[in-house]
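What follows is one structure encoded as structure tokens, with my remarks underneath.
Note that this complex is displayed minus one protein chain, with the remaining chains in position.
By letter and in written order, the chains are A and B; residue numbering begins at 1 in each of them.
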Amino acid sequence: MNSNNFSVVGKSVPRVDIADKASGRTKYTNDLSSPGMLHAKLHISDRAHAMIHSINLKKAWEVSGVRAIITGESFPFPVGPLLADRPPLALKKVRYFGEPIALVVADTEQQAKKAAMLIEVVYEDLPVVNSPSEALKSDTPLIHEDLGSYKVQVKGVYPVPNTNIANLTKIRKGNLEAGWKNSDVKIDSKVSFGPSDHAALETRSARAEIKPSGHVIVHTASQGPFYVRKLLSQFFHIKPGMITVHTPAVGGAFGGKGAVQLEFLAYLASRAVGGKLVNLQNSREEDLMASPVHIGLEARVKLGATQEGKLQAAEIEYLFDGGAYSDTGAGISKAAASDCTGPYSIENVYCDSYCMYTNHPYATSFRGFGHPELTFAIERAMDKLAEKLNMDPLELRLLNAIKPGDTTPTQVHLNASNIGDISACLLRMKEMLNWNPDTQIMKTEDGKIRAKGISCLWKTSSTPPNATAGAVLTFNTDGSVNLSCAAIEVGQGTKTVLAQILAEKMKMAMKDIHVKLEVNTHHDPHQWKTVASSTTYIAGRAVMAAADDAITQLKKIGAVALKCLPDDLEVGNSRVYVKDSPEYGVKITDLAVGYKYPDGNTVGGLVLGEGSYNVRHLTPLDPETGFGKPGPQWAVGVQAVEVEFNPEDFTYRVLKSATVLDAGKVINPQAAIGQMRGGMYMGLSWASRESFIFDGHGKILNPQLRTYDILRSSEIPEYLVDFVETPLVDGPYGARGMGEYGVIGMAGALGNALAKACGTDLYQLPLTHERIWGSMKGGGR
Amino acid sequence: MENIETGQLIKLTVNEQSKEIYVRNSETLLHTLREKLGLMGVKPGCYNGDCGSCTVLIDGIPINACHILSVEAVGYQIMTIEGLKDQTIPEEFIKNWAIQCGYCTPGFILNSYALVQNNPDADDAAIDEWLESNICRCTGYQEIKESVKNILNVKR
């Protein structure tokens, strides 16, 4: 990695939040204790699809300490970020196993829980819709009879009334017929997997209080406190200025804390007890079942290529399992359509990407936002094409790698800045893994088979066109600077990276930068959300603008102190000094709160830096063709795994897992490596074992971390990570962002490696030993 | 309340201090440490003994605080992350970038501390045996393992 002439950017400076975390002193939402606080507990559905015949609260009310019990009737209106389709508490019917039906507020958590368990619900069962393909059939029961009457909150979401389709995004690029005509070789590939979970270790938690003034105070473990404010305002008709949302440290999020759910409930709970402070924290079971999950998918990919392997046509169908409510599932299906082909140059592309309603828990954003999912579909298809062409899978990818001059499926023109260098990533990976046709499948002495699999990946942010961030800088009397910015620290290191950008820009030492870790919508400048690997870019640019603003002010006062023009001055090392004679200068300490003359007269006032940034030129996708610009840039990468497969018992181990990412300039290499390793781990865990298990009635059988299998430390592979750094011209110091990317290609790489080792098609996740056994009963290698 | 004793005043020794508190018999140590003693470094993750986030040391042995009743802990030395004086492990975690969101960190640090204390000769298999008790969702575990190995190497 080259570090240019930067002093802080490109350096692995320690995380700014590390000392408190290492001592267990960092406060998360549920760590804020408050005397007199009431506690709320949910009663959740034990049916996946049923009419609610009656709810008996009698026994629950008999528990001492119960102050309020609310049900769907307390707020009989649907909410939702893109499409308002979900009542905060089930109304008339339940649509998934685990759906919140009632909420008890009591003096203690124990009383609330006891009472919640005593609520009796009488159901009338309805037929359960178990998969998105089943949901699409014309004779399948409707999950939302009133879909046509729901309000679309965000432009570009297209529900189809009288169906189970929450959104359909279409891509029509080029001429598919011509593409097929030019194709010598065609493949048709399917994949599928059900919903799984984020399983952040901190379960979701929210508390709310309504002050006598009407001011609503919310504390929440969220990736988007301003988004919480926006939705609370929208659905409860409260002016945004009357809502303050606090988010302290967040104990892992992975997209799952971008959704707004408990905040609505905590607000309703507080409203039911006269505005008193009410706390609501998920148990692990509730966090897995009742709160939104990681989306499932059924996909069909048809590819056509010339004899030489040049892709000519892609016809793609994505059926996302959005579950009972659309939440951001509708947006995920749209994002997946935008990048539907993976990072390959294809002239003729048709894609229908659906978000389907099913009777599964509803899905929300998961690290990668549709991309780990679509990438598994595309990359399995690419390997099948390579096999049919008798071509090396890496060479096939290299031949078709998308590059400046090409267009994306939504017909965005790519240039040297807005896309990373996929070919460079492939070549680096080839070297790193010693990839050549002879070593892709090898037998070990003890009869096991070692195989390597590869996957390319790309992603743009799919941010709304008004995605924005701001930064405010204030100075302390010791000359150090405070950075206030609403980026949420969920573990990814964003506060450290933003501090580095500020330190670089101000030419200050990191020790003189103080980043406010907690976010408070009342004090901090507005920010969309901390999602989509977009914070380094958007918030980073805001920080740079704020630094510029502060520098201008410092020079202005400095000019007074130093009897020269602001243009003569430079800011650095906590000083303002004359460019051509740096020894002549003044400390920021002496300027930041006004410059004081020897006689006590002071000029300049406080230095307050402010800056903001807004993504620009994004456009909604055309409903018929998908034409539009979904994000400002594409980071790209290549991932690979090496597995050792035992053909005797169909078990396997992942030996190596590798990532080469082009996310532009890497601001903090060690933090970036951590993001990649963590992403690979999460991707491998998902691809190899994570999934909800449903019975035929939509009941979740594994709602605990004991049975919801997660990869543990004794089973990790060796991780290899490297970066290519194609700068994004308008990114902060050329950075693109990277939080999600480590996950995206893992399922594809694992599936491809295992399919090679087994000599059979593997099209379902998770890739458990039993699944491989099942697919090899019919043959295989 | 019926005429039965379902709670009691107990004395717990927490981080070398004696604490007198009233607890329900069915109260877990996790609840008592957090809600009654304000030791928020004990992190709830699953309430079911599955994830290791709320690991505390009971007479030096790692125990999930969600899987022990407070009344059971009477008579033992309880240590939470707040009572860890030896900073070798936290410092090594910092050095190795073994912390991201920080939520699993107290549990991992206490478990690692107990490992180093109890088994300074731990080989890779022993490290695996100990560390697989805890789930981390951020890091990919390599950095955590390296931290523990580094300390063991220094000790040897």
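Here is the rule we use: contacts are C-beta pairs under 8 Å (C-beta built on N, C-alpha and C of every residue); 3 or more make two chains touch, one makes a residue touch a chain.
Please note the rule applied: contacts and distances are computed from a predicted model.
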item	value
Undisplayed chain, where the name is taken from the UniProt record, one of "Aromatic-ring-hydroxylating dioxygenase subunit beta", "MucB/RseB C-terminal domain-containing protein", "Xanthine dehydrogenase" or "Amino acid/amide ABC transporter membrane protein 2 (HAAT family)"	"Xanthine dehydrogenase"
Candidate in contact with the missing chain, chosen from A:Arg47, A:Arg67, A:Arg95 or A:Lys113	A:Lys113
Among B:Glu27, B:Glu82 or B:Glu143, the residue in touch with the chain that has been omitted	B:Glu27
Contact partner of the left-out chain, one of A:Asp188, A:Glu431, A:Glu718 or A:Glu770	A:Glu770
In chain B, positions touching the absent partner	4-8, 24-28, 31, 47-49, 52, 55, 61-64, 66-69, 71-72, 111, 129-130, 132-134
Chain A, residues in touch with the chain not shown (by the definition above)	109-110, 113-114, 117, 283, 285, 648-649, 688-689, 693, 701-702, 706-707, 709-712, 714-715, 766, 768-770, 773-774
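Operating definition for what follows: only the chains that are shown with their structure count from here on.
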item	value
Separation of chain A from chain B, taking each centre as the mean of its C-alpha atoms, in whole Å	30
Contact footprint of chain B on chain A as seen in their complex	14-15, 17-28, 30-31, 33, 110, 199-203, 249-254, 283-284, 490-493, 670-671, 673-674, 677-682, 704-706, 710, 712-716, 719
Contact footprint of chain A on chain B as seen in their complex	24, 34-35, 38, 40-51, 53, 80-82, 90-91, 93-94, 97, 99-106, 109, 128-129, 131-132, 134-145
